[in-house]
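As you look at this complex, bear in mind that one protein chain is not there, while each of the others sits in place.
Going in written order, the chains are labelled A, B and C, and every chain counts its residues from 1.
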Amino acid sequence: MASGRPTDMRSEGTVSPEAFLELGRQVLANQPFSVLLGAELLSLSPGRCELGLALTPQLRQQHGFAHGGVVSYLADNALTYAGGTAMQVPVVTSEFKVNYLRPAVGERLVARAEAVHHGKSQAVCRCDVYAVQADGQEKLCAVAQGTIAALPASTSQAG
Amino acid sequence: MASGRPTDMRSEGTVSPEAFLELGRQVLANQPFSVLLGAELLSLSPGRCELGLALTPQLRQQHGFAHGGVVSYLADNALTYAGGTAMQVPVVTSEFKVNYLRPAVGERLVARAEAVHHGKSQAVCRCDVYAVQADGQEKLCAVAQGTIAALPASTSQAG
Amino acid sequence: MASGRPTDMRSEGTVSPEAFLELGRQVLANQPFSVLLGAELLSLSPGRCELGLALTPQLRQQHGFAHGGVVSYLADNALTYAGGTAMQVPVVTSEFKVNYLRPAVGERLVARAEAVHHGKSQAVCRCDVYAVQADGQEKLCAVAQGTIAALPASTSQAG
Partner (left out) sequence: MASGRPTDMRSEGTVSPEAFLELGRQVLANQPFSVLLGAELLSLSPGRCELGLALTPQLRQQHGFAHGGVVSYLADNALTYAGGTAMQVPVVTSEFKVNYLRPAVGERLVARAEAVHHGKSQAVCRCDVYAVQADGQEKLCAVAQGTIAALPASTSQAG
């Protein structure tokens, strides 16, 4: 079971919150697809993350709102960070579900995810995706829930 | 409930299979995000579609497989086409769920979706996503299931 | 799209919180399956509900924890109440997803659901299911997310 996004958030010993966030940003910078979409890691702590992106024209539809695929990318990746930092082992998304609530219209999207439970082999996480307006107002536009799986030891060496 | 991808596959009277596919391709060409990812509509008939894309470097990870967000984009959009062509009204994705089965390694991805049931207001669809190898061999890498909703009459005029 | 559980929580004018809860309990009392499982509506307000049941032997497994089907029944029905009271029209569950987190061991189960968004035709709701221990301690054992759909006017007269 693998989504093709091994994310390794193992920390060697105790790291500062700043170093933890920086580590997360390096993971993101190594994902060409995340770079293509302009995703930015806004905050990160064990079991929680905030991931955003600017709604540039190429991510919008002809009517000005974000393509659903952009919303689900953001939800999926935020879930992965929440699960990966909760377990602090290399992980992949095993599965997730998203409900779209309203058209994602705004300047930016922000996804906030948290792990609601985790064991050694997997974490179950939830995510809210907000469309941020020019005046800073946030509107909830999607909610997601999914399973983040720890990579088996042998796989994680390759990943 | 809207994913921001109103897809209008209303056909005026009877159209040929070729015209139906061409209509679907025009819808895709109007989605900047689909253009960005290089999605191609390979086949289309009422309640069924086949959507593919080439796994270019920007859609891959450092280890050579597709980002999960690419896989879920393709599944989501294929579900929308299957539901939209089953109901033949403007639609949006209401919700979907995806299970990733294995890393999506290959030259291309192909998603095949079909509507398993539809009424006037929504369709429930399933989708299989395959990674196509250089030799043409296909490996199932994800399965999805979701709800495609007809846009209300007033909304569809705007969308 | 119908789960076979039309739930009509239309209130005629303003009702007291007590009358609202009583109305909800009458709906539950008319569901033979809910009576069979011993479900009790613990609290109810627009967009929120709390539904519980005692883990009697027939709802347990040989190892003493609740059958997953009991957990998913409770989540599903709690989602329906949350959505139905948010929209205050007759509703059915359209779809839902549940992640099981740990074996549901305890004296009772309690599901708490809320509508995170609703329009005229549907509500998206989330639910947490807890296993309540003999000492009153609660352990989160499942999380769910789903869509509750308003019944079309003609159907609701029949349902």
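The working rule: a contact is a pair of C-beta atoms (placed from the backbone, for glycine too) under 8 Å apart; a residue touches a chain by one contact, two chains touch by 3 or more.
Keep in mind the model is a prediction, meaning the values are calculated, not measured.
> Tell me which of C:L101, C:V132 or C:A150 is the one touching the absent chain.
Looking across C:L101, C:V132 or C:A150, the contact with the absent chain belongs to C:L101.
> Looking beyond the chains shown, say which of B:A86, B:L101, B:V132 or B:A149 touches the absent one.
B:L101
> May I ask you to list the residues on chain B that touch the chain which is not drawn?
Considering the whole complex, chain B reaches the absent chain at 97, 99, 101-102, 116-117, 124, 126, 140, 143-145, 147.
> Determine and list the chain C residues touching the chain excluded from the picture.
On the chain C side, contact with the omitted chain comes from 1-6, 30-37, 57-63, 65-73, 76-77, 80, 92-105, 142, 158-159.
> Against the chain that's been left off, what residues of chain A make contact? List them.
1, 94-95, 97, 119, 121-122, 124, 147, 152
Throughout what follows, only the chains that are shown with their structure count from here on.
> Just the number, please: Cα centre separation of chain B and chain C in whole Å.
Roughly 33 Å separates the two chain centres.
> What is the distance, in whole Å, between the centres of chain A and chain C, each centre taken as the mean of its C-alpha atoms?
Spacing between the chain centres: roughly 30 Å.
> Two or more other chains touching the same residue: where does that happen in chain B?
1, 94-95, 97
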